[in-house]
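Working notes for the structure below.
Just one protein chain is left out here, and the rest sit where they should.
As written, the chains take the letters A, B and C, and residue 1 is the first residue of each chain.
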Amino acid sequence: MNMSFLQELFSNITQRDALQRKFGNKKRSYDHRDLITACEELLHSDGEAASIVLASRALDIYQSLGDEEKQAFFEVLAKQFSADPDRIDKAYRDYRNDRSNKHLAVLFDVAEPLRQELLRRLNLAQGATYELVKMRQDFLALMKGHKDFESINADFVHLFASWFNRGFLVLKRIDWTTPASILEKIIRYEAVHKIEGWDDLRRRLDNRDRRCFGFFHPAIGDEPLIFVEVALTKGIPNRIQPILADEQYDIDAPELADSAAFFGISNCQVGLRGISFGNFLIKQVVQELKQELPNLKNFVTLSPLPMFRSWLEKTYHPDSGLLTPEAQATLSLLDNPDWAANEELQNRLNEVVRPLAARYLLKEKNSENLPLNPVARFHLGNGAELHRINWLGDVSENGMKQSAGLMVNYLYVLENIERNNEKYTMNGEIVCSPSVRELGKLGRKLFQGELEK
Amino acid sequence: MNMSFLQELFSNITQRDALQRKFGNKKRSYDHRDLITACEELLHSDGEAASIVLASRALDIYQSLGDEEKQAFFEVLAKQFSADPDRIDKAYRDYRNDRSNKHLAVLFDVAEPLRQELLRRLNLAQGATYELVKMRQDFLALMKGHKDFESINADFVHLFASWFNRGFLVLKRIDWTTPASILEKIIRYEAVHKIEGWDDLRRRLDNRDRRCFGFFHPAIGDEPLIFVEVALTKGIPNRIQPILADEQYDIDAPELADSAAFFGISNCQVGLRGISFGNFLIKQVVQELKQELPNLKNFVTLSPLPMFRSWLEKTYHPDSGLLTPEAQATLSLLDNPDWAANEELQNRLNEVVRPLAARYLLKEKNSENLPLNPVARFHLGNGAELHRINWLGDVSENGMKQSAGLMVNYLYVLENIERNNEKYTMNGEIVCSPSVRELGKLGRKLFQGELEK
Amino acid sequence: MNMSFLQELFSNITQRDALQRKFGNKKRSYDHRDLITACEELLHSDGEAASIVLASRALDIYQSLGDEEKQAFFEVLAKQFSADPDRIDKAYRDYRNDRSNKHLAVLFDVAEPLRQELLRRLNLAQGATYELVKMRQDFLALMKGHKDFESINADFVHLFASWFNRGFLVLKRIDWTTPASILEKIIRYEAVHKIEGWDDLRRRLDNRDRRCFGFFHPAIGDEPLIFVEVALTKGIPNRIQPILADEQYDIDAPELADSAAFFGISNCQVGLRGISFGNFLIKQVVQELKQELPNLKNFVTLSPLPMFRSWLEKTYHPDSGLLTPEAQATLSLLDNPDWAANEELQNRLNEVVRPLAARYLLKEKNSENLPLNPVARFHLGNGAELHRINWLGDVSENGMKQSAGLMVNYLYVLENIERNNEKYTMNGEIVCSPSVRELGKLGRKLFQGELEK
Partner (left out) sequence: MNMSFLQELFSNITQRDALQRKFGNKKRSYDHRDLITACEELLHSDGEAASIVLASRALDIYQSLGDEEKQAFFEVLAKQFSADPDRIDKAYRDYRNDRSNKHLAVLFDVAEPLRQELLRRLNLAQGATYELVKMRQDFLALMKGHKDFESINADFVHLFASWFNRGFLVLKRIDWTTPASILEKIIRYEAVHKIEGWDDLRRRLDNRDRRCFGFFHPAIGDEPLIFVEVALTKGIPNRIQPILADEQYDIDAPELADSAAFFGISNCQVGLRGISFGNFLIKQVVQELKQELPNLKNFVTLSPLPMFRSWLEKTYHPDSGLLTPEAQATLSLLDNPDWAANEELQNRLNEVVRPLAARYLLKEKNSENLPLNPVARFHLGNGAELHRINWLGDVSENGMKQSAGLMVNYLYVLENIERNNEKYTMNGEIVCSPSVRELGKLGRKLFQGELEK
């Protein structure tokens, strides 16, 4: 297939933005009733002749509204742009009489909320896809406390899951030659380890020992959906600070690395919450890296352990009486803000905290019998293995507060991903390295009395 | 927005095809049960870890099947990949008790045939979108006589309408610098006036007095969805033969044209039947042309009148007694295969056939009170005006047989499109030029007795 | 012509850089004799089989040398890579006997210094063109005091003038979607009004009221050769500070501008000194802007008046006795560092300094009878008109020190460029606006005694 032809295709998408209905919302002030009227006109149009113009107009009006009017609009959406009960009743009756595909199709059709057709039609306008994503972002912020809004949310999710199907996403390397307009979004959207500005970004994108990839969608142009940052290292890294620091390089050519460490995955579009890309991203990036750098042997994350410390404090509260007095006393050293700087304290804590972290990851489950820790849930659910728990892996303020300074390596072994995933989803089994397992066992000694597990 | 960045995005899409699961279907022979098993595995996967591989495998198996096995597969699809009646019953009960959005959402959810989720998951594989379009093409061929297949068709249409939403399509000019791999498809897909080979194609794409545009979809790469051919002329053309002939040029620079004549619109993907693009295409092409060539004043079609002659013969059969004896006698001259070459016959026929054609276009309606002629229905529905009926507009064998040699100009006046469309959809009113109206009136004299209309 | 095909062509150029002989110069340390040997091998190769490798090796060695060794290399170049006196003598004798083209061609051929062939062969290596530009940059720094180096310089200039012929340059718009790797060079190379960082750059590239264009050369990739910054304004601007400030916008859409003000032209490659692009750049940018923004009426510069103040002080030194005592007294107010802030001083100075500036621009010539001021020489030589001298146009420290705060508008009227240029080159005539002429006349009153001009 000819790449360049395809590439040209996309001039349009870009030109559309150039046209942007810039003066659209200046003419007069609108309220939510104007928007409802515009939406009704759009739905009553034959879907063809005038639809693009009407869709464009409705989006213009929407953009001009303040939060209150937007909320009012969503309220009307929830109430009036639903489905026709009479038609549903009739379709169901027919279906009950004859449970044929034909009657099912009708039932499905009439049960579809009008909102979905509305969203599809709004999408006819130039640049509309991104505006609908932003509309959902507004919506999520306004949704709290509105039980009825759940259904609107379901409509968004249903359509976005279809539109942002993995088959339509495009993986793109991001580096220092990427347009500044995209790079500034990388700075803004980085959610895990803050990027401090352009110089910091430049270090993060240095070709010698870094890689960054993102998913993009043809119709929303230069807006990344999600991106991942990778450090190329010799050996599996156990600390984040050297990676974030603008300091000496471990290696000065990517070919010298044997490990690729994923140290940050950031979702960029609040409006796409619930549409998951991260798992596809990691696996595809592993393949890209394998192809570019055949020397790479380990594909691993360097991940935080969010909520670990608060869980620790709650679970092993002195009143709980779970730990041995010694272990309990050691644990309380965490309250000393300078423990990490004091070698003795540090060593003592190491012997308690890491084993407890191993147990936390291996044993603590949520109501669905999946790991309590969301990051663990994500990577283990993707088929990764729990590889190592790193002491003093993240000594930033945030790292100390959230993860008691720990960082975790999850290992992606392509050949094992499917099997791991199967074990995990079937039996809730967590594949982990012997050292982590050992660490978990070590934890037993910290407890008072017998431990069944 | 940065065009080149966007353009790079699409290297992926193309590379994916390069990987094409080429050897996939050689290993052993499969039957439809293997495919069903593969589909079930895909549906039971968690949708993430292994889904891409499973989707890919299912599509490989599908491709390796012969028609009979494909049909058997669709039969199982129709029966078993439907929805769960018990869940529907329960959801409906809940909805009847409380007609809330929440219950509606559940009902909609459980009424969705499992097939739709299956298609969405199949789409995870590389290059799957196009393969699903081809799957529907197979399906449409196998569908005849299978009542139950209607529902599968509805599932395809529901998803494709969402995936091929106008907002995701890209308009692309096609010319002699377009990759040969796409141009050969233009030759193959041209449905209105056959392209006789590369030399003929070259004439059709000559920048001096021709334009060609197509819609493409990012995920199906270099496969055009639909394209339109345009001749740039001085004055509105009334005959197709000079345009198709490889002869002298009316103008030798596009700036000299005052008219753009759309003389062929070809849908390329049978698998997308029912997903309409043509109207969007024409309007966007009008805008592109306006911008490139500000001298253009008329945007017009040069369209056939398919089925006119068979309608003529059936309606004004000598037995019908509708026409005056004279008119009837003249009409019978059409049976003379050489009438077009005989000036006298030709002139006599002109006085009968053109008026009848005007009446045919203006008065003959289908059951929905829309014009009987499908081409007229398409353009008038788009907001075009019936501008002129051209005598001896297409003297090819096909043109004579289908359209009695007539060609019709439909005029697109951008400012009037919405108003025309409104008149048409609201009141069934056909906007036409005075000359066509006059022609229609002239027709009255051909009838026996009084004519109320 | 198909743009995308062309675009693909250039993947090579880029890939070459990727290969960059990265480890080449690490192996051992070289001196200039190694380089001379490498150059000789390159010249003795048949120019085909091994040449690329040899060229690459020579450039590697060159890059690894320190300044002293580079200088030693250039010294050998000057001495030994010249031409063969005997062959020149013979060729000249033949030419004197028969002044035919044939003998001239031989003479030209043998008089070409070997260095030129060496440079052409070095250019065979990947990415060599840019490395040769950087070699000349080194060379220019080392050239001072070396009379013999003039000739090497002439060789560089001869070849570069051919390689960087206008016909090979490409104009490219630079904006916020340009790759960061290029933008950081814009920040670095801006020579007229310093860019303070990425935020400042972003303001300078804001599509609403700014444009920036540069010339690039296919073989030296993403290195700009020269670029120009343009402000889109209502009316011809008279002050630079509002343009440089990150403040309110005059206009919020480019269509609202009637003027395009060129406020900075920066040459980027020291190694291309003496190869002039600026004049071509301005004219092509004027055409680009005209096409994009038909509302633009004025194409004008906002230029400094470098060296004006030092000229003023030298020419009208109190001892010179040229000015009237009053004028002389006023002029001395310039020594007051705060004069610009003092309205009275400012007004008094205005009446003396601006008229003297007008005379400076109109009357003061260099030895070739061209304006003394280099900026004036550049723009007037390009066919621009001297339009306005702006009081307090640049109140920055540098602006006050160099230009006494003045800024000058030179006006480019496309229709007049050729005529102006002819007047200027033929008769040394400077086309200027009536107001500047008036200002010049006004200046007469400042002088003691009669003034003939």
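Quick note on the criterion: a contact is a pair of C-beta atoms (placed from the backbone, for glycine too) under 8 Å apart; a residue touches a chain by one contact, two chains touch by 3 or more.
Here the structure is a predicted model, which is why all the values come from computation and not from measurement.
Chemist: Out of C:Leu43, C:Ala83, C:Val192 or C:Leu256, which touches the unshown chain?
Modeler: Residue touching the chain left out of view: C:Ala83.
Chemist: Per the definition of touch given earlier, which of C:Asp222, C:Asp258, C:Glu313 or C:Glu364 contacts the omitted chain?
Modeler: C:Asp222
Chemist: For the full complex, which residue in A:Thr178, A:Thr233, A:Asn279 or A:Asn373 touches the chain that was left out?
Modeler: Missing-chain contact among the listed residues: A:Thr178.
Chemist: Decide which residue listed in C:Ser64, C:Thr129 or C:Gln269 touches the omitted chain of the complex.
Modeler: C:Thr129
Chemist: Kindly note down the residues of chain B that lie in touch with the hidden chain.
Modeler: 2-5, 7-8, 22, 176-181, 183, 197-198, 202, 222, 253
Chemist: Using the document's contact rule, name the residues of chain C that touch the chain not shown here.
Modeler: 1-14, 17-18, 46, 48-50, 52-53, 78, 82-83, 85, 88-89, 92, 95-96, 99-102, 104-105, 107-109, 111-113, 120, 123-125, 128-129, 147-148, 150-152, 154-155, 159, 161-163, 165-168, 170-172, 178-179, 181-182, 216, 218-219, 221-222, 276, 279-280, 283, 381-383, 417-418, 421, 425
One rule holds for everything that comes next: only the chains that are shown with their structure count from here on.
Chemist: By raw count of C-beta pairs in contact, what's the busiest chain pair here?
Modeler: More C-beta pairs are in contact between A-B than between any other chains.
Chemist: Using Cα averages as centroids, what's the distance between chain A and chain B in whole Å?
Modeler: That pair's centroid distance is 40 Å.
Chemist: Rounded to a whole Å, what is the gap between the Cα centroids of chain A and chain C?
Modeler: The separation of the two C-alpha centroids amounts to 49 Å.
Chemist: Considering chain A alone, which of its residues make contact with at least two other chains?
Modeler: 3-5, 7-8, 178-179, 181, 222
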